[in-house]
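Have a look at this one.
Here the complex is missing a single protein chain, while all its other protein chains stay put.
Up next is subunit A:
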Amino acid sequence: MTSLLEQPGYDEEKLQMVAEQLLCREDQAGLLLSLMGQPQQYCYPSIFIYGHQASGKSHVMHVMLKELELPHAIISCVECVSSSLLFELVLFSFFGSEASSLLPRSPSLSDFVRIYRQQCLQAPATQTRYIVMEKAELLRDADANLLPALLRLQELDNVSVILLSEISWDKFRPNTGCFEPLLLHFPDYSKGDLHQILSQDSHPKYSDDFYSSYINILLGVFYTVCRDLRELRHLVRHTHTHTVKETDTHKLWRNIEPHLKKAMQTVYLREVSSVQWEQMQQMEEKEAGALRGLSAHTHVELPYYSKFLLVAAYLASYNPARTDRRFFLKHHGKIKKTNFLKKNEKTSNHLLGPKPFPLDRLLAIFYSVVDSRVAPTASIFSQISSLVTLQLLTQVSHDDQLDAPKYKCAVSLDFICAISRTVNFEIVKYLYDFL
């Protein structure tokens, strides 16, 4: 195994340590190491590593840089809300707090380069410095000159930038052109790999063999739906309690199958939190049904007129405006559906999703739907905006547009049916799709 991680200039023992921690990623680590060369040698200016979630990108980089004690800065791009934060973090981890305090208030890229140069003269690099950018896809939203500059940062000093991302490089390439980084792909873990990794952190109570057979069963159930290592680990944590009772490998399967199935419905979807799941396990079967997941609570209590406003909004969103006459006018005459069917309306409006409607139409429908006379008070209007903040309606037009704002209804048919049932309003009769 160690043959892969052989590189002159590094301590043998440390390499051994690294190899132990990087299960199933030896190939990639070896390749990286050979790219990096000896500590004082120049590395390739920029390396781009991509692969799916939980394929060990960050893990490999963390372990290698830490164990081999190379100067490095690991930066998550989510955290860098502004580029100044990024510069600060880089300077701080290479040169300490004095350097980072030299940056002006809102530094530009050239400020960064200037100070970096300055510091380099004082403390020239004896080893290659590494900047690791996690979630590099967010760099695309940053200043246009940031990514190209990072890619050729080596022109300043012995420094390499390693970008980690879930997206392939093709989606990054800025249209002004840039220095091409070296691409490196991390493939997904195979089933065998997953088994090997999961068996590693075995519970101290059990023998390794027993634990590994348990993992095998678990993978058999979940591998078809989920290959994410993080998620699988989460599941292992929450189902292991059942194995406590059994020590015989053969009986194990029969015993834990129902629990695994239940876990598939709840824990995997994060319907219940891990603490609640543990409590549920302690309660045993008798009361377990009482605990409901997050999505079970969909009932929303609303004031009376808000309900009608929501119903009116739903009708306005899913009925074509031409048909309002038919639904809300008393003497509309007999208009058959076929008469006003347009070609493109033959498909169900519910399949097409909600359509925007102006405020006037909403109010017109509202007044004809509510059975009593309602004064157009300020609170009716404020209810509309509070429905928007509750995300039951969405405002389509821009916030600044005061004149004739447009909305969309953002609730499902089931939801609106439940709402209209509480106010004794048969919404299905008023929907064009169900005519």
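The criterion applied here is as follows: contacts are C-beta pairs under 8 Å (C-beta built on N, C-alpha and C of every residue); 3 or more make two chains touch, one makes a residue touch a chain; residues count from 1.
What we mean here is this: contacts and distances are computed from a predicted model.
Student: For the complex's missing chain, which UniProt name, "Zinc finger SWIM domain-containing protein 7", "KLTH0E07326p", "Origin recognition complex subunit 3" or "Autophagy protein 5"?
Tutor: From the listed options "Zinc finger SWIM domain-containing protein 7", "KLTH0E07326p", "Origin recognition complex subunit 3" or "Autophagy protein 5", the omitted chain resolves to "Origin recognition complex subunit 3".
Student: With the full complex in mind, choose from A:28, A:46, A:306 or A:420 the residue touching the hidden chain.
Tutor: Among A:28, A:46, A:306 or A:420, only A:306 touches the chain that is not shown.
Student: Using the definition of touch stated at the top, determine which of A:168, A:377 or A:401 touches the missing chain.
Tutor: A:377
Student: Just one of A:84, A:127 or A:145 touches the chain that is missing; which is it?
Tutor: Hidden-chain contact among the options goes to A:84.
Student: Take the complete complex as the reference. Which residues in subunit A touch the chain that isn't displayed?
Tutor: 53, 76, 78-79, 81-82, 84-85, 88-89, 101, 105-106, 203-204, 230-231, 233-234, 237, 270, 273-276, 278, 294-295, 297-306, 360, 363-364, 375-380, 383, 386, 389-392, 403-404
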